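The structure follows.
Apart from one protein chain that is not included, each protein chain of the complex appears where it belongs.
And now, subunit A:
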């Protein structure tokens, strides 16, 4: 098609009825892009636009391309896939947008179209299938993977691999990830398998269900442990439904919306009896609040998902709203706080975690400029788009104040990415989850703490 012909193809899709080049089901939602008037207020909020300066890598540019496919001006092909998959899905544009355009939702829908039209093949397809379908949704396999990693760390294989430079056969960004792998402990879902309810310490005020998460429970089971401690200390009975599964965010971000829907259904079922579902991973909380998006063609499921969303709450918001005991022990540390995208932009939770941190005696908070700028983790983006993720991380690390001992945040993906940043740029900060700091303060108060 020549450029001139393209110029002529501008009649709206409704006039002919069938111009759209979205051929698969579950296509991007027209009402979402109808809100965008192309004003450009989103540009500076977008990390990939900041780095590339190119509008196809900006929010309004992506919305424009997604709309152009529906208008028959573009096809779903690898060149369309590039800008759509280069998006971090960080939602900073949603915060900046005067008209509340749901760019994130459009991107996820467009990715669904790309993956249906051109499934991943070769090693990419194999790896993606193995992780997204074979491991994250399967708790026992995740646990096995966890055990393998634990063996890798404990048995001495890790140190042999590192010392013999065997590690250099891996791509650079994976080496950087290996270097910051947290110490693997026992998952809480396994540990509390036989406890129907983990009782509140002292008077019980309410019961909450906890999403333990897939990666969270394998890589960061100590954060889940800290979450349980903090909840039970503040009058919450905690239940951990055993049939819960991965929230599906990684799948939806990758365009695998069918698996996303399957996991959403399983979780909605698993948490059916819960009045409140507490989540300590921003990405998972945001996803679960948006399950309705996955069912926009299915009114019944959509309604159920909307009801479910009302039960989902981030741990910091839950503590803030229901009240928590202010710790009495002093932690004496200088910290800074990083806003996880899916907390700040995705759930509009900014002040609650900061208030919790400021309530800990001895914690001095140093402001991080652009604290709500993405760190480049973005689910598995740092694995699929290492170069861009690295550039985003670099600009993030430039904003981390020098004179702090810890960086606190509320999302495991960010924790891994920021840990990588600390390692890569020779910084010294410890990466912690907000509830961990609170838990340490409680423990110190009880005379058990290490800090």
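Definition applied: contacts are C-beta pairs under 8 Å (C-beta built on N, C-alpha and C of every residue); 3 or more make two chains touch, one makes a residue touch a chain; residues count from 1.
One rule holds for everything that comes next: contacts and distances are computed from a predicted model.
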| item | value |
| --- | --- |
| Listed names "ABC transporter permease", "Proton-translocating NADH-quinone oxidoreductase, chain L", "Glycolate oxidase subunit GlcD" or "Penicillin-binding protein", with the criterion being the UniProt name of the chain not displayed | "Glycolate oxidase subunit GlcD" |
| Per the touch definition above, residue among A:23, A:39 or A:148 touching the missing chain | A:39 |
| Given A:87, A:101, A:218 or A:357, the one touching the chain that is not displayed | A:101 |
| Per the touch definition above, residue among A:29, A:55 or A:325 touching the missing chain | A:55 |
| Sole contact to the chain not displayed, among A:27, A:64, A:233 or A:251 | A:64 |
| Interface with the unshown chain - residue positions in subunit A | 1, 3, 6-7, 10-15, 34-44, 52-56, 58, 61, 64-65, 68, 73-74, 77, 79-80, 82-83, 96-101 |
